[in-house]
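Here's the structure we're looking at; comments come further down.
The complex appears here without one of its protein chains, the remainder shown in place.
Per-chain residue numbering starts at 1, and chain names A, B and C are given in the order in which the chains are listed.
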């Protein structure tokens, strides 16, 4: 069997012009937490799992279920519109992005292949922008896109595109917009302002979800967001520790402490 | 000839529903030493060798046989049950794991391809968990698995799955469980508690072997374990030194000391 | 879809024995700025774009157009000779070179495949040579080539080939000459002397353009070069910051500051 990035389907839902929402791990876990909360609250259904040899060569132990191994993966969920105001959705969440630069391109292409199968023409990717400062008060939502009309639409909703001081977007959230554009899938990247100094940021997550749900005409109960984000932090903390360990090591199996071969 | 991870068979034994046991190098060399001792004591027979361009680009010189070159490899052994209480076994030991993250996935897939050929449905992978502290007394054995029934079975045998403080498993021992599960091969990862500060740990190795042999209904003479583990330490020391050298170098052939081009 | 280095054609111009000019990012951005200025001033027309998974896994935000995403790419332009003194040209500019060593070879081969389609037999690659010192006065232009007659031709135009203290050329400018030679495409690499301490160097850029346009019999208005180079500096600054960040990180998505996932 060749080891390559692949998608295993649990089902193949029939969707009507779905919007694709991406929330993978990144700074402040804004994307991961926003998309994860959306999945939970609207009761989206998992229909596919993406595995990749470009993820770190590790498995996680679920902190909720003692001793239970969880393989790294990205997960596709779908949601069928419950009224004509809503839209069908495909939502991607996951534990990891690529470990190597080239893998980012490979995984983005596999994601685009998958959503093209369901006729996706529009996408919203979610990330965070780290300011490096712990500030109080309202969290801004920054945006980036290729088509001017996309920028106008989200500017009207309060998303800031000008004077953002953002020079580049690293990883899936940016690549999906750029590579998707080449395939005729248009998108916007929403980025929650966050310090980047904490493991998660419920306020920034909520700010991004406000924009997202307004655009999608979805009503979301935000009362549980702080609790949920804190729960997820436990898992994040372990992954973060792992990434710190792996960062300086090409040979991760001679790790002196806490390593398991 | 394409350079890829490949398995050369010395023979193709006929095995009856064999259990797969993996013991590759990792922290404290628990897995490597436990599986190696098992192979020696039960007289398991080598039937295949795995070679990979993802191993470090080196050859070892056998410290027992002066000037004799040994290429890095993983080795498959089989054992035929001698009574109806025992089970047929396939045991994997080796000198090395992958040097690059992606190679871990590739090698794990080749290992799974190989054991699937012999009808393996169950596996036990062995590793160590480094506490960072040199402690006296009995060595705990920690466990991780995917199926709840696996966890129950090994909990009854004294393996600790709860409150282990283990966040992740790096390398083959974890990946084989996770990728094996996708193919319908169910397993458990047994991890010997060890300081992680020494090259090997006979006590922890013995503690893991106790669980393993009890589960497999195999009787093992443990009297030689300390001696054997110490013998293997000489080889390990050389590999460890090498890994330290290679760790900070993408270009390993401009190594200033002890390098041979 | 397989993720590989590929060229998307906007048109396929008919060209008569064109000269290929390469100017990708490097020290002092001499090549990028010289070729970019040439493209602008002679009104060369873009006909193809090269994308590669070996570029960094990022997208840029255009500092001129707030919030507008620009994917990393290399761009092929053509210019049709306006008199019989001139030559048809293919000019390559871009935002990035490969991030990994092997990718340099892969991208160079794709560039050569592309220009071979248009019958290119001659090429000029442009780079900078960093002296490490901020010096006043005229900028020298250094040269390197394989064929002695190439060296003679450009020596007559004041390019210095002897006593240059240049030991090697890293990246596309050198590889294209060497790999092109294997395919029967002959070339010269022109390198503007620059401190290497500043983001750009209008004087060195102009010195290289002087040689280039004299050889190509093209008249170029140099009055705007300082202004243009300064404009481009804004974009370069963002890329430079990014590269500094990415340099020490294999996992770029756990970047603490200014990262967007």
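FYI, contacts are C-beta pairs under 8 Å (C-beta built on N, C-alpha and C of every residue); 3 or more make two chains touch, one makes a residue touch a chain.
Predicted model only: the values in this text are computed from it and were never measured.
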List the shown chains that the missing chain touches in the full complex. B, C
Which one touches the absent chain: B:13, B:56, B:130 or B:143? B:56
Touching the hidden chain, out of C:144, C:207 or C:220, is C:144
For the chain that's not shown, point to the residue among C:7, C:24 or C:218 touching it. C:24
Residues from subunit B at the interface with the omitted partner, ascending: 1-3, 8, 51, 53-54, 56-61, 63, 66-71, 99-100, 103, 238-239, 241-242, 246, 249-261
For subunit C, the residues touching the chain missing from this view: 24-27, 29-32, 56, 97-102, 104-106, 108-109, 112-113, 127-132, 142-146, 148, 151, 161-164, 166-175, 177-179, 181-182, 189, 191, 196-197, 240, 243-244, 246-247, 250
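In this text, only the chains that are shown with their structure count from here on.
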Hey, how would you classify the chain contact layout here, line, ring, star, complete or other? line
If you average all the Cα positions, which chain's own average lands nearest? A
How many angstrom lie between the CA centroids of subunit A and subunit B, rounded to a whole number? 35
Multi-chain touching residues of subunit C, meaning two or more other chains, are none
